[in-house]
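Note that this complex is displayed minus one protein chain, with the remaining chains in position.
As written, the chain order gives the labels A, B and C, with residue 1 at the start of each chain.
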Amino acid sequence: MDIDYQSCLNEIYEETKGLLGKGKVADYIPALAEVDPNQYGICVHTLEGQTYYVGDAKTPFSIQSISKVFVLSMVFAALGDSIWSRMGREPSGSSFNSLVLLETENGKPRNPFINAGALVTTDCLLSISKNPLKDILVYVRNLANNKYINYDSVVANSEMETNFRNAALLNFMKSFSNINNDVNEVLNTYCHQCALMMSCEDIAKAFSYLANGGINPFNNKRLLTLSQTKRLNALMQTCGLYDESGEFAFCTGLPGKSGVGGGIVAIIPKLLTICVWSPELNKHGNSLVGMKALELFTTKTGISIF
Amino acid sequence: MDIDYQSCLNEIYEETKGLLGKGKVADYIPALAEVDPNQYGICVHTLEGQTYYVGDAKTPFSIQSISKVFVLSMVFAALGDSIWSRMGREPSGSSFNSLVLLETENGKPRNPFINAGALVTTDCLLSISKNPLKDILVYVRNLANNKYINYDSVVANSEMETNFRNAALLNFMKSFSNINNDVNEVLNTYCHQCALMMSCEDIAKAFSYLANGGINPFNNKRLLTLSQTKRLNALMQTCGLYDESGEFAFCTGLPGKSGVGGGIVAIIPKLLTICVWSPELNKHGNSLVGMKALELFTTKTGISIF
Amino acid sequence: MDIDYQSCLNEIYEETKGLLGKGKVADYIPALAEVDPNQYGICVHTLEGQTYYVGDAKTPFSIQSISKVFVLSMVFAALGDSIWSRMGREPSGSSFNSLVLLETENGKPRNPFINAGALVTTDCLLSISKNPLKDILVYVRNLANNKYINYDSVVANSEMETNFRNAALLNFMKSFSNINNDVNEVLNTYCHQCALMMSCEDIAKAFSYLANGGINPFNNKRLLTLSQTKRLNALMQTCGLYDESGEFAFCTGLPGKSGVGGGIVAIIPKLLTICVWSPELNKHGNSLVGMKALELFTTKTGISIF
Partner (left out) sequence: MDIDYQSCLNEIYEETKGLLGKGKVADYIPALAEVDPNQYGICVHTLEGQTYYVGDAKTPFSIQSISKVFVLSMVFAALGDSIWSRMGREPSGSSFNSLVLLETENGKPRNPFINAGALVTTDCLLSISKNPLKDILVYVRNLANNKYINYDSVVANSEMETNFRNAALLNFMKSFSNINNDVNEVLNTYCHQCALMMSCEDIAKAFSYLANGGINPFNNKRLLTLSQTKRLNALMQTCGLYDESGEFAFCTGLPGKSGVGGGIVAIIPKLLTICVWSPELNKHGNSLVGMKALELFTTKTGISIF
């Protein structure tokens, strides 16, 4: 099957750019609210090494929750299945920052991709890393094969000052003894990982190891076992887009992960990764244009895991 | 890749039969509680037409919730995407018969594979079929290529008499105007579809159309479009095993559907279907041995959609 | 303290009649929706035997949930504290017909004044009465000293046909084995008790036994022990007005009970009872004018239990 990805991306771009203006840029982090809403880019990166672009695919943006996958990879590789004693692997059926289930489930988050679970993941990292901010940066730069990736301190600090919901989640879980490190240190690391600036190209490349059985194609280093890789993909499939995970699976059939910065990345195992970015979100907190673009991509290419 | 499915099934059977006795047969339906708990069978059916068996793979059992997929196929084919105005496509994060989310979400079930959604599905069928019990039977017999499949009236009537929870769900949804037909008629049809008696072989064959892009391989009739087929598989992936759907996806990486009769069916698109049956359930209501057997199957064969 | 109740009622009536038109008549029972919304009456009945009226105080209306107190009295007297094994005595914090707490609390309603608890109460009555509809009528006629009180069959049947929410509650509780009689028989009795037609005068008189230590002042028969009487009053104080019980206690300081027919009755122990009626409800399902009238009554008279 020979697919002309470039034409495909061009078509999708034309068909969806009319949706710009219909969503709403995330405003709960002041520094994010200032982003130009009219930006839109897509990048496809194949395991054979080709890269295809359209629009603002090379503009770095705040990756936000997409960072949850990187940190989870780091601690899953280091700690193995022991991490699952502290968080589950089930969809939550709730929004990304809900506290309700945490209360009935004794401070154990449903999965690592809701905020509560991601905070536990970051807490795990703090327990095994002396310099977590540096380690994350090295990890992500190697994945994306780009040594210029960095944190946006303005966004990170803006989040620290307004991040009362995540502080609530951390304190709540600590009251159940499910946070081991200092609440403010976990929060600081978390706000920084969310404030990583990466372009569609960076992200598409950085997720290639999940399409590639756990091996970083840029340096051939294995980061996860084959089994761990499959499991991470399965988790993204069931939990990657908050309470729109089912909808995303239904419409695209792909494992993926989104962030409130407007990025969505999806993985087609053994073939390619694709990242779309447009800052305006739908009511579930996922990029409005991005959701449509990825649905069109699977429709037009006929690619599906099912 | 040449896999010796027969040896694989034999191995799995040997490695897991020691788990018999560790679960609990469903006791909320009196007629089901009498089933011999020590039965255990597996059947693989490939799209090339080969069938492999081990154990009690030809013994008919009560398929229970596995029937939800058949009825959903019928109404999805007939009514298209209009059915989604009456039920969602998201994991519920709750147990199969919970009413909680229904209340906050105005009587619209999260997805068609929790009981509430399956009852709406059956209500849809009643609105388009003059003889739903006959139509279901014809549909399933054609799928499984077995004209002897039938309802177990004892189980169906046993369920009718003890089915207060489902009667509550139906009345509750009707109070939100999301049930159009008579509550007792919907309940009667639902209890009968759950009481279909099929063997592992029957079920593996009957699900082949979902591995086969929507076409029944036994008569080459298209039942669903390719897109509908993918979407049904995605739904099974995210919602097929109640509040253990994430765990099943994590461990097997496959779309599947379980029933409290102890059956679990899984689909490997474009390749095969597999059905396991053992009546003893884990605490989430899924076959304890079946869960393990399917995890082993993907581990041993290396088959995965990810 | 000599209070001129008549002048007081006249003042209240004048000061509050301007609120007519600001609420909404209950529309979930078709027969109730047809009531003339502009009716408004108040009746005070003292333990010394005086009765004071203003407005439509002699017009019978559908007492609805006010009936819950009568039936609870009947079964509390007959069965004693054993009834509390089947329902609690705590405010629910939820609306009158919520199913949510029932699920987490295994089918045991929070208190006898939410619908679920009232249905359990009626189920208790069915277990001890051969002719519950006749027994209720005799009981209430004696309390109100009015042998013409009767059921409105049109309202009762209208409720039976549209009462899917209560049917859901009954079936749900039966699935937890907390309903002993036939669901439809319980529902029929419940719909009839709610459809009792009584005027403000009837209700004020009928509640006198609760201001009078448990003794019906019209025939000097003891219906409840002194201790049971206090406890019923305490229950009304904490749970009598659904999820507005706290607000009512805060504003009036009195035990009371409301119904969606627009009636609210309040009790001043050892002194008097007062019943207000106006069909238009606020968003919590309590009479909008009635709430204000009772607040004014305690403000103007300075009467309070605190």
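To be clear about the criterion, a residue touches a chain if its C-beta (ideal position, glycine included) is under 8 Å from a C-beta of that chain, and two chains touch if they have at least 3 such contacts.
Since we're looking at a predicted model, the values are computed, not measured.
Asks: Which of the displayed chains are touched by the chain that has been omitted?
Replies: So, taking every chain into account, the missing one touches A, C.
Asks: Touch as defined at the start, partner being the missing chain; which of C:L101, C:L223 or C:V260 qualifies?
Replies: Checking the options C:L101, C:L223 or C:V260, the one contacting the hidden chain is C:L101.
Asks: From the list C:P217, C:P255 or C:P279, which touches the chain that is not on show?
Replies: C:P255
Asks: Which of C:T16, C:S65 or C:N111 sits in contact with the chain that's absent?
Replies: In the complete complex, the chain left out is touched by residue C:N111.
Asks: Which of A:Q50, A:S127 or A:N171 sits in contact with the chain that's absent?
Replies: A:N171
Asks: Can you list where subunit A touches the absent chain?
Replies: Interface with the chain not displayed, on the subunit A side: 98-100, 102-104, 164-165, 167-172, 174-175, 183.
Asks: Which subunit C residues touch the hidden chain?
Replies: Contact residues on subunit C toward the absent chain are 88-94, 101, 110-111, 227, 229-231, 233-235, 237-239, 243-247, 249-251, 253, 255, 269, 299, 304-306.
The rule we apply is simple: only the chains that are shown with their structure count from here on.
Asks: Which category does the touching pattern between chains fall into here: line, ring, star, complete, or other?
Replies: Drawn as a graph, the chains make an open path, so a line.
Asks: For the two copies subunit A and subunit C, what is the rotation angle that overlays their Cα atoms, in steps of 5 degrees?
Replies: An angle of 180 degrees brings one copy onto the other.
Asks: Taking each chain's centre as the mean position of its Cα atoms, how many Å separate subunit A from subunit B?
Replies: 32
Asks: How many angstrom lie between the centres of subunit A and subunit C, each centre taken as the mean Cα position?
Replies: 55
Asks: Please list all residues of subunit B that touch 2 or more other chains.
Replies: Answer for subunit B, listing residues that touch two or more other chains: there are none.
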